[in-house]
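Note that one protein chain of the assembly has been removed; the remaining protein chains are unaltered in position.
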Amino acid sequence: MTALRELSEVPGVAGDEGKVREIIRQQMQEHADEIRVDALGNLLVIRRGSPDLPRLMVAAHMDEVGLMVSHIDKSGCLRFKKVGGIDDRVLPSTAVRVGCKQVPGAIGSKPVHQQKPGEQNKVIESDKMYIDIGASGKEEAERSVSPGDYVHFATEFEEMGDGRLKGKAFDDRAGCAQLIELLRSDVEVPLYAAFTVQEEVGLRGAQVAAWEIEPDLALVLEGTTCADVPEVEDHGQSTALGEGPALGLMDRTSFAHPGMLRGLIRAAEENSIPYQFRRSTAGGNDAGPISLSRGGVPAATVSTPCRYIHSPVSVMKKSDFENGLRLLSAFLQDIERGFRP
Amino acid sequence: MSELLETVTGRDFLREICTAAGVSGAEDSLGDLVEKRFAPFIDDARRDVMGNVIMRRRGSGADPPILMLAAHMDEIGLVVTEVDKRGFLRFAPIGGVDPRNLLAGEVEVLGEENLPGVIGVKPPHLISPDERTRAIKMEDMYIDVGLDEESARAKVQVGDPVAFRRETFALAGDRLAGKAMDDRAGVAALYAAAQKLASLRLEADVYFVATVQEEVGLRGAVTSTYDIMPDAGIAVDVTMASAPGIPSSIDAEIGKGPALTQGANIHPRMHRRLREISERERIPHQQEIEPGHSGTDAWSMQVTQSGVPTAVVSIPLRYMHTTVEMLSESDITNSGVLMAYFAASIDRGFLEGFYDSST
Partner (left out) sequence: MKDMIRAFVEEFGVAGHEGRVRTIIADEIREHVDDMHTDALGNLIATRGPEDADATLMFSAHMDEIGLIVTHIDDDGFLRFSNIGGIQPHRLLDERVVFANGRVGTVGVERVEKMKDLKMEKLFIDIGCASKEEAAEYVEVGDAASFHRPLVDMGDRLLSKAMDDRIGCAVLAQVLKEMDSPHNRIVGVFSVQEEVGLRGARTAAYQVAPDLGIALDVTGTGDTPKARRLDVSLGDGAAIKIMDMSLITHPGVKRLLLELAEEHGISYQREVLEFGGTDAGAIHLSRSGVPSGCISIPTRYLHGPSEMVDCSDVRACVDLAVALCGADLSRIDR
């Protein structure tokens, strides 16, 4: 789990993925035939494998949701814009780090004592929030931060509960960690791994990576919503922790290719790997642009269920992560043995 | 390039193109005008399938890098949806039109012949007090071209585009106001860049592209970028400037120079070079923070084929999407000069290591 710890804690807000890219690149040097970075910052790691087998693109995105400093006001507080989809309600009372120097800060909120009756029922909008880095004025603040600095959540990775993990950015460092493991394994299938950028602001990196790679087949490894919590009715829970990797059926950007889905289900059942379906049809992921690249690509998504994604803390279960990896390996082996979606 | 062709001043060019009609999807004759004015500063020009005007100034390099500079020439407007039984025209928007800016506006219906018209409104005498507080919906508005039904039907067809009418006019200082500053100001900035580049040494091939249909979905930039496949691209557009009633989160100011955007749509190295050149050449500039969609052609350009490093240069503008859009002429000139110096600085060396430069 040390790889996942490092990946979870490293900052990499959409548009600023450089540090994540560096960590992954260093780990992949000896496992790749070719490594390159493209115009948007995607990291492409290629294992050419056997020329008789179909070219498989596997994508996981390096970017996480976060904030970007837009303005430093005269009191030294930082105004910000959100990067990617964040519910305003998770922001107040959060610890963050600002910029490449990772200056600690806090998103404050009015103390309870000073609130008017009924105020607690209103959501504070993010453009009324600010980050306080403890500076006493604008000049002092400008010595350590600037507008344009990216801000990430200051969440430590931790093991907790019953085989659970807590940390930020499991969406999608969990997918990145799985992809790293796949690249380390013995595969004959030509594996064109794309650690993509800017998924959270519009599935951007995947679009150009797919064009570049021209895959025959594609898999996307994600971290997905898991709402098996109180207050959510059964039919609103997309996935559940502990029930295995979640296979996507449909979201706003793609349908799982029927042949790819069949292949994943078969690999799971023949190897007794637990799996579930992602029941929500909301959201989108890199499979959207990849499946529509050039003349079309059969694509499917395998996700690790994570509670509280797009917030400072997410929670996942180790066994789901590990079973996801087993499923992917089994699927790749089936391809080597002749399975074609 | 022919230096013998007539050149016009930047201000005259801006007035000329802003006053002309060029609603999204009907940019043809405007494109002709743009091509004619740029001719003294470029080596070749063509129109693509969608009508984008693609004009090239060749560089001296043996294997020249390709830089694309884009500004959209289309403006928001209206389209006729019905000719009613008294000769009034019903209409729908093309692009983001706020109905509250339409009443009593002057327009031009672009059919077989161009017909002047007005967007009619009830006189105050006939409006009840509570009617006054309700905004009128676009579907209840109409254009009066002063014709009866039979003549109107003879001259106007469903689908005819309608342009707003406004002559560009000068205000105090170097401020100008008019329609279609979004984004003819950008086209004028390209013109200023082309003029400036005439006196600079250039290794790269520079494509000046007046794109179409930006206002209805950044469409012209999709196909023109695919066609040119530049090594780098800059979109020059307008950005909202501060004014009374505008939220304080919008802090660009007119007259303080082009805004240089930072965010996912902008390659950090492009932004850094633009900032360095601004500082070196003492070009006033401002900062703009946009973490996601920049709202410009750069959004389409960036994800073309295997990707294009892009940047956005913005001219601050008040009252966007009205017929009194206001800016400072110096912001246009400074944007143009900045892009010219940027273009002149591009060589093969700059492109190497473009990738993998997240800082």
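Going in written order, the chains are labelled A and B, and every chain counts its residues from 1.
Basically, a residue touches a chain if its C-beta (ideal position, glycine included) is under 8 Å from a C-beta of that chain, and two chains touch if they have at least 3 such contacts.
A quick note: this is a predicted structure, and the numbers were derived from the prediction, not measured.
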Of B:58, B:90, B:275 or B:348, the one touching the omitted chain in the full complex: B:90
Among A:55, A:82, A:204 or A:279, residue touching the chain not depicted: A:279
Absent-chain contact - pick from A:3, A:35, A:106 or A:249: A:249
Full-complex contact with the absent chain, from B:195, B:223 or B:262: B:223
Hidden partner interface residues of chain A, rising order: 234-236, 249-250, 252-255, 257, 277, 279-282, 291-292, 294-298
Sites on chain B contacted by the missing partner chain, in the whole complex: 24-26, 28, 48-50, 79-82, 90, 92, 94, 139, 157-159, 213, 216, 219, 222-224, 226-227
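One rule holds for everything that comes next: only the chains that are shown with their structure count from here on.
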Length of the line joining the C-alpha centres of chain A and chain B, rounded to whole Å: 36
Residues of chain A touching chain B in the complex: 14-18, 21, 36-42, 68-71, 79, 81-84, 100, 127, 147-148, 197-198, 201-202, 204, 207-208, 211-212
Complex contact set, residues of chain B against chain A: 247, 249, 251, 262-264, 267, 287, 289-293, 302-309, 354-356, 358-359
